[in-house]
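Worksheet: one structure, shown below.
A single protein chain has been omitted; all remaining protein chains appear in their positions.
On to chain A.
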Amino acid sequence: MKNSTYHLEFKLFFRGSSAWIGIAVLIITGLSGLYFGKSFIANQKVVIEKAAELQTKNTLNNIDHFGKDIGLVFFHNKFSVASVPEPWAAFANGQRDINPYLISVTMLALEGQLYDTDISNPVSMLFGNMDLSFVFIYLFPLVIIAFTYNLLSEQRESGIWSLLKSQTNQVTKVLWQKLLVRMAAIFGVAFLLLAVAIFYLQLPVDQTFFAVLSFIAIYLFFWFAISFFFISLGKNSNFNASALVAVWVLMCIVIPASLNLILTQRYAVPEALQNVINQREGYHEKWDMPKDVTMKPFFEHYPQLKKYPFPKDLTFSWYWYYGMQQMGDDQALESRAAVQKKLAERQYFTNIAALFFPAIQVQLGINELAGSDLTTHLGFQLAVRQYHEQIRLHFYPAIFQNQDISSTNINSIGLKNFEAVKVYGWHRLLSLLVITSMLTLIAMTNLKKINQLK
């Protein structure tokens, strides 16, 4: 008996064209999201492979051109680090279009090189990436709204409601059944898309998968809960549709955009511009100063390099030159720390805001899992910093002693790969769960009164 009413509800639901249109929209946009998301990341992988080839080619070129002067080789030679996208980056491209995924630096002052962007089309960045996470965060809620907004109101507007009330005393159960049928349809499509994603993007079914799955599942539940809440108010279809779309616009556009405006206003980062100026001055002014001004702090920074004699009498030496470059970085230390502090404050602000707004929370959570967020990029910058330092300390002795370039292992230095440490923001799920269950509870209390509705 019970099964057969579900069966009937299913039939009823799928007989309407709106059900099929909704499902078709999700599947088509979902598949195109998968396609564009994958091709975007595939392109980055190709470039990283090419970068590995070019690293060797360019090094050999530089040795060929400037090999007689070891200091000049390192003046020109770039060392590249690649932020290798992990499989989930194709699912959520995140900030990978904005932040460079390949940073090439010479041994000169790092602060003047680290922030160089990739060449990219700002219009494409403005419109944003088309990936599967976009479909889950933006479009699934809209289809959920389309499927559920008239769940109760339609019955009342078509006159079925009074008929139904006279025949059964369990009208809430009928509503539940309708809701469950729609949930089954939405989750069915969601799981189908995720299953396709596993094969198409070659995602491992591991902890990350279950974390993403949890984010998406709770997020979809959240939108059902919102919709359910508006249903429980017992207003007409037009009110429900308008109100739900307005809530979507608020949740997915207006509130995050307003918060972002506050963020940019309150945590502007002029220190970044100051940092460039500090680095540039810190280095260039040393040309016009006695060599001691450079070398004293340099040896304080690197006491271990003191053992290589400094050619005081030469007008120019690479020893001095690299020392001056080092001063550029050292004098930008304070402004650099200020930038980092600002970015940390921004992250904190966003994390707090995300507690109250599920769309932000899910986006942050999924980008974090996909390694396409700002924190991952800052980790990448840090890795470049460490690598740069390592390269400097490795080659300084050879340069300072004016050795032959063939005595170094510069040939064998290839492309360095950076892989981010996985972060599992399970705690982010908590706020989603709390908001969703609160909404559901309120809706359920409201629903108790619907028997009195006419």
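The working rule: contacts are C-beta pairs under 8 Å (C-beta built on N, C-alpha and C of every residue); 3 or more make two chains touch, one makes a residue touch a chain; residues count from 1.
Simple rule for what comes next: contacts and distances are computed from a predicted model.
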Omitted chain, identified by the protein name its UniProt record gives, among "4Fe-4S ferredoxin-type domain-containing protein", "Gas vesicle protein", "Fumarate reductase flavoprotein subunit" or "ABC-2 type transport system permease protein": "ABC-2 type transport system permease protein"
Selected from A:Thr172, A:Ser214 or A:Gln347 as touching the chain missing from the view: A:Gln347
Identified contact with the non-displayed chain, of A:Thr315, A:Ser412 or A:Gln452: A:Thr315
Touching the absent chain when the full complex is considered, from A:Asn43, A:Gln390, A:Asn417 or A:Thr445: A:Asn43
Candidate in contact with the missing chain, chosen from A:Leu192, A:Leu213, A:Leu233 or A:Ala272: A:Ala272
Residues of chain A (touch criterion as defined above) contacting the omitted chain: 18, 29, 32, 36, 39-40, 43, 47, 50-51, 54, 65-66, 80, 94-95, 98-100, 102, 104, 112, 115-130, 134, 138-139, 142, 146, 150, 237-239, 241-242, 245-246, 249, 252-254, 256-261, 263-265, 268-270, 272-274, 276-277, 280-281, 284, 287-288, 313-316, 342-343, 346-347, 350, 353, 359-360, 363-364, 367, 373-375
